[in-house]
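With one protein chain held back, the other chains of the complex are shown just where they sit.
Showing chain A:
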Amino acid sequence: MKVPKRRRSFRKKPKHSEEEDQPLRASEKSRRIPRSGRGEAGKMAAVTETGREAAAAVAETAGLAGPQEQERKLERERERSSDFLRGLELVKQGAEARVYRGRFLGRAAVIKERFPKRYRHPTLDSRLSRRRTLQEARALLRCRRAGILAPVVFFVDYTSNCLYLEDIEESLTVRDYIQSIQMTETDPEKLSLLARKIGKVLAQMHDEDVIHGDLTTSNMLLKMPIEQLSLVLIDFGLSFISGLPEDKGVDLYVLEKAFLSTHPNTETLYQDLLKSYSSESKKSGPVLKKLDEVRLRGRKRSMVG
């Protein structure tokens, strides 16, 4: 993915582009970053992150053109976006999105596309995809501001619900890492260090009132070299902001079940994680109490039928 020079203009400061409505030259078509809501009606807003980091640009279409005209335009933008993505390397079809690999302004990037899910009602689908793209961008920015490792947000395209994110290159999901260690090693200390690291990062995240909403070992990456245990949190589509111990407790409960079912016989490991969470978080007392409550609720639930 190569970006024409003039596009650099919105790297730090949002600017309306003059050529927005001009048709793309054929040679450019496949290489250009699709931008939604171009034209006079197009409005760019950007969130600038610390120092030299790139901006997350938010494109929105204001209502100047007629609704039909606008819908056609959006449709064209979506097609352009999807043509563009099809030319890239598909890394993974994750839990709800397709992740492609490319470059953005010369930097290694992944593009996470929340493509329309045909199984659900279109109204519901666009509502969910849009909301999650927005939530993911917000939470990533918030985490990074708090010094929690997470991918940089380069760009957000709300027309096609695509996030352009920093590529955590040569990384491994925690899930794959634990599985490979379980298969080859008998030394429990190695994984215990990792579990404690996870607990610490989650404590930091919760202290920022970020609820991840989808904590699994697939949604945590480990950067190379693994020994450094730099843990990167990803996949914030179900995240939200809340200071309630209940929400944090449920967040840990979701992780607990995903963790224990994915990695059999890791009960002590998960206890290590919780212990570290509890010592690292300033507000862990009420959260762990809620976690106990939520667990109990699960066990007490009637199971008739």
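Note that in this section a contact is a pair of C-beta atoms (placed from the backbone, for glycine too) under 8 Å apart; a residue touches a chain by one contact, two chains touch by 3 or more; residues count from 1.
As a working rule, contacts and distances are computed from a predicted model.
**Q** Please identify the absent chain by the protein name in its UniProt record; candidates are "Rab3 GTPase-activating protein catalytic subunit", "General transcription factor IIH subunit 3", "BBSome complex member BBS1" or "N(6)-L-threonylcarbamoyladenine synthase".
**A** "N(6)-L-threonylcarbamoyladenine synthase"
**Q** Which residue, A:Arg175, A:His206, A:Lys248 or A:Lys290, contacts the hidden chain when the whole complex is considered?
**A** Checking the options A:Arg175, A:His206, A:Lys248 or A:Lys290, the one contacting the hidden chain is A:Arg175.
**Q** Among A:Ala95, A:Ala108 or A:Met224, single out the residue that touches the unshown chain.
**A** Of these options, the touching residue for the absent chain is A:Ala95.
**Q** Who touches the missing chain here, A:Leu128, A:Leu193 or A:Leu288?
**A** A:Leu128
**Q** Hey, which of A:Arg76, A:Arg101 or A:Lys257 is the one touching the hidden chain?
**A** Of the listed residues, the one touching the omitted chain is A:Lys257.
**Q** Could you list which residues of chain A touch the chain missing from the display?
**A** 93-96, 117-121, 123-124, 127-128, 175, 213-216, 218, 238, 250-251, 254-255, 257-258, 261-262, 264, 294, 297-305
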